[in-house]
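One structure below.
Yeah, one chain of the complex is gone here, protein chain that is, but the others are all in their spots.
Chains here go by letter, A, B and C, matching the order in which they are written, and residues are numbered from 1 within each.
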Amino acid sequence: MKAAVIVFPGSNCDRDIQVALRQSMGSEPQMVWHKDADFDDVDLICLPGGFSYGDYLRCGAMSAKSPVMKEVVARANKGVPVLGICNGFQILTECGLVPGALMRNSNLKFVCRDLHLKVERNDTVFTKQYQAGQNIRIPVAHHDGNYFVDSEGLKALEDNGQVAFRYSAKDGSVSEASNPNGSLNNIAGVYNTKGNVLGMMPHPERLCEDVLGGTDGRPMFDSLVAALS
Amino acid sequence: MKARIHVTLKNGVLDPQGKAIEHTLGSLGFDGVNEARQGKFIELDIAETDEAKARETVTAMCEKLLANTVIENYSIDLEQ
Amino acid sequence: MKARIHVTLKNGVLDPQGKAIEHTLGSLGFDGVNEARQGKFIELDIAETDEAKARETVTAMCEKLLANTVIENYSIDLEQ
Partner (left out) sequence: MSEITPEIVAEHGINEEEYALVLEIMGREPNLLELGIFSVMWSEHCSYKSSKKWLKTLPTEGPQVIMGPGENAGVIDIGDGNAAIFKMESHNHPSFIEPYQGAATGVGGILRDVFTMGARPIANVNALRFGEPDHPKTRHLVSGVVAGVGGYGNCVGVPTVAGEVEFDPSYNGNILVNAMTVGLAKADRIFTAQASGVGNPVVYVGSKTGRDGIHGATMASAEFDDASDEKRPTVQVGDPFTEKLLIEACLELMQTDAIVAIQDMGAAGLTSSSFEMASSGDMGVELNLDQVPQREEGMTPYEMMLSESQERMLIILKPGKEDLARSIMEKWDLDFAVIGTLTDSKRMVLKFHGDTVGDLPIKPLAHHSPEYDRPWVSTPDSKDVLASDINEATDTTDALKTLISSANMSSRRWVWEQYDHMVMGDTIQRPGGDAGVVRVHGTNRALAVTSDCTPRYCKANPVRGGAQAVAETYRNITAVGATPLAITDNMNFGNPERPEIMGQFVGCIEGMRDACLALDYPVVSGNVSLYNETNGKGILPTPVIGGVGLLKDSTKTATVAFESEGESLVLIGS
């Protein structure tokens, strides 16, 4: 599998994803500077977390206009899998690859901690190595992860099975109490309609090694490698 | 020419910042605030002097960057 | 009554957001933007109907919460 990680000015989880990919792939992903629109053909494109352009104006708004994003959108539309984590998710919503918007957390505070996610489906390239309905532990670290979409949009997401993950409790239950940021229906990640683009606020790349506190993020990268190699 | 742009959340879009303002004003003892909404206010100083052309350009700026039209409305005031 | 409040950075205070907007508008091909500044726009719906009293209350709200007067200015428009 060949993977690219797009680096925007202000990205700060680019190396973290690089490490996670390297661990699962056994080879190096390509790091692509946002001004380089003509990067190699790859099997996977990752948009990392961070504060691209300082999160100024709206998170992800300015990066979504980067030269490289035109190319990313074109390739995503051709079916190349795209994974956007945290700021990467915000960029995906801003360029319209996935529906909705990420607003300021409902308590207005940055939140960094481990929490639980319910895996909604395991039939995508991202989740084959999880079980559907599995409860996994993954950290979040964001200020603007409050997922919003209008009511028709929400209905469509739910009807099409585009919800990828929901914030859950340790016991797997999904309720307001397990919602860290005010997201509608506890949505932590969404797919596009074709299922080849995934945007998610939690950081699977941060829990891929026992010494860092857990490995529940690793199956995502292993799934991608298995599906795309 | 100066362009003054207001970017506000569409009706029906939850506004966590507005809610927090409402709540905090209440706890500071300011009663009688029925609703608070927070938006952005952007001022641009642009070289264009023709009003019609300026409006066209600034509208394009709003559509392309300054507002996220999925959740936001915008309005533009121009001043020589 | 509606109160429309503009909160803007004082002159001379660095506006990283404005700078980033300027930069991105430039790279999107919008030339001729000399300066961009970003502020906040807050709309309150308040129960008070007397204009003088409303202005006094909203001024107090701005001083106490809505503006950071160390670095920001505010202005208030009221509308019945």
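Worth pointing out:
Simple rule for what comes next: a contact is a pair of C-beta atoms (placed from the backbone, for glycine too) under 8 Å apart; a residue touches a chain by one contact, two chains touch by 3 or more.
From a predicted model like this one, the values you see are computed outputs, not experimental measurements.
Partners of the chain left out, restricted to shown chains and counted across the full complex, are A, C. Interface residues of chain A facing the missing partner chain: 9-10, 12-13, 15-16, 19-20, 49-51, 53-56, 109-113, 139, 141, 143, 203, 205-206, 211-213.
One chain of the complex is left out; on chain C, the residues touching it are 12-16, 19-20, 23, 68-71.
Heads up, the rule we're going with is that only the chains that are shown with their structure count from here on.
Chain A and chain C have Cα centroids separated by 34 Å. Chain B and chain C, compared by their mean Cα positions, are separated by 10 Å. Residues of chain C found to touch two or more other chains are 21, 24, 28, 38.
For chain A, residues touching at least two other chains, in rising order: 57, 62, 65. Interface residues of chain B, counted against chain C in their complex, comprise 6-8, 18, 21, 24-25, 28, 30-48, 57, 60-61, 64-66.
By the touch criterion stated above, chain B contacts chain A in their complex at residues 12-17, 19-20, 40, 64-66, 68, 70-71.
Per the touch definition, chain A reaches chain B in the complex via residues 57-58, 61-62, 65, 93-94, 99-101, 103-108, 146, 148, 150-151, 182.
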